[in-house]
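The other protein chains are all here in position, but one chain of the complex has been omitted.
A, B and C are the chain letters, set down in written order, and residue numbers restart from 1 in every chain.
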């Protein structure tokens, strides 16, 4: 894949996540640079739904933009830099305030895979409590490499980590996969909350083998929803 | 009806189910071939919302496409082939991950007809547990004729069967009827969950005679919502 | 108002109710004839979202169309004819399966005014049980003058009556008012269900004087939302 194609995918990812309601005016998505594993691509500070190719900047793993061109940067770019640093297998990252996951961020109910589309949750979904790493009086944001590194540790090998009073971070091995995961994390949260109410807390989740097997299967068909989401997102905005 | 007209209806069904939120990037709808009862029509593997007439392929009851034209096929085409084989009266089938039915797939709360539009649920809605037919470590998919046959047996004479941790299958005697049923199964699930909460589990469902009579009445007016849904779906995409 | 203007309003009402989600492929809205109080205007049998001026027919209070022009008629036109017959002050009627009211139709929780926009509910919202008038094996529809008359009796002087396992009927003194009431009945049902859950059944509703006074106030501003809804409905379809 050329870097141009990678940027095109990243622009589509921004627009898709906005169109699908995972992000609103806030949230961001990045991709590890195709040719240089110590760099990543991320938009300047702006609403994801308005991002175009010209808005994508190249960052180092220190969280600095190589050529910021006078742009304001996302305060929380250290979410991306520190996860790429700690987890070499990660190639793409979404940070959002995905609405249905917020209730799971502020309660002790674990997010678990209710159906095969969200089977990647089977690896566990830890909660990052910023008070542990940043004390009781932060502004809730991952505004330093230290906070980013703490979040990357809590994430571990999971696909998703929730952030108390804030949102979540989702990782994947491609832009298509991370968008798929961010969208189905939102869907799972909404449906799991419904199921817990309906079943009075007795819900039959995927077991760990089902989750692992379904994840392998889903990874082979990521392009199917991507084409639909892309068409819808580019048409609507 | 000509096969051309049947394909046109099947394309509309794909677009309607997507526009109404019954399917997303996944899910599929088929029709038994108008002229050859041992064959059926189904799209190649793609998001239903993007299907056009050129994407429709002809399948045998072994689940193979007669002329696949190099296309990828839905892994779960055996849902269709085995139900058509086991149930000669079935002329159209929808498989989806219809969101509001997922909570009913993973709890023991039976889906029942809350109003006359979903009266077809009065025939009972069994749940297919893939662990019974495929063991504890499947990828959740109906990826073989054997699993398809097991699902067809659980379905029996019902209009709808739920699939644990996965979605549902809806059958009918025409494309218009199966689309109507798939949409109102989604609506019923959403409203039944609301009613159970509101009434603290005391809900007055249709009785069996009301359900049977309302179904006969609804079958005479399937074209009314179909025309609206078709207009909306074709306008929006 | 000329009959032409009245028909134009009735067409707008059909489109608004569809655009606002009060009706889907089913449901209907009528107006008592401007010049002949023993007649009313109602569309031929079709989805409200597709109605144009050419689809409006004139009916007598026996439920027959004066000149049906070969059109199929709504089976439930007797809802309209019998309410106009029993309640001379009623000038417009909506029948729908408005989704959020369905749970209130099948439980014993009374619908009450949660805020001033739905203050017209303060007159009480009776439930029509078709088993009382039609026995235990109807198809749920108001398919005769007798069933329509029974419904009109249950409605009494209320603005809204719920129909068990079916939907509701809303009446008003103008097309603008009945559309306003149908929309805010849906909103109230949704918000009341939320409030009952949030407050664990302790909710502070409008008292009867507040409800009566707010209704008088609202009646003076019906045109404000009507202009918005009309613009939105005609733009979207």
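Just a few scattered comments:
The definition used in the following text is that a contact is a pair of C-beta atoms (placed from the backbone, for glycine too) under 8 Å apart; a residue touches a chain by one contact, two chains touch by 3 or more.
The model shown is predicted, which means the values in this text are computed figures rather than measured ones.
Among the chains on display, the ones the left-out chain touches in the entire complex are A, C. Screening A:32, A:77, A:112 or A:166 against the full complex identifies A:166 as the residue touching the chain left out.
Touching residues on chain A toward the chain that is not drawn are 18, 24-26, 45-47, 49-50, 75, 97, 99-100, 102-109, 136-141, 164-167, 193, 196-197, 237. Where chain C meets the chain that is not shown, the touching residues are 113-117, 119, 187, 190-191, 194-195, 197-199, 202-207, 209-210, 213-214, 216-217, 221, 224-229, 231-232, 235.
Criterion: only the chains that are shown with their structure count from here on.
Looking at the partners of chain B and chain C together, they share no chain.
At the interface between chain A and chain B, two copies of one sequence, fewer than half of the residue numbers in use appear on both sides, so the contact is built from largely different positions. Each chain gets one centre point, the mean of its Cα atoms, and the points for chain A and chain B are 32 Å apart.
Separating the CA-averaged centres of chain A and chain C is a span of 45 Å.
Multi-chain contact residues of chain A (touching two or more other chains) are absent.
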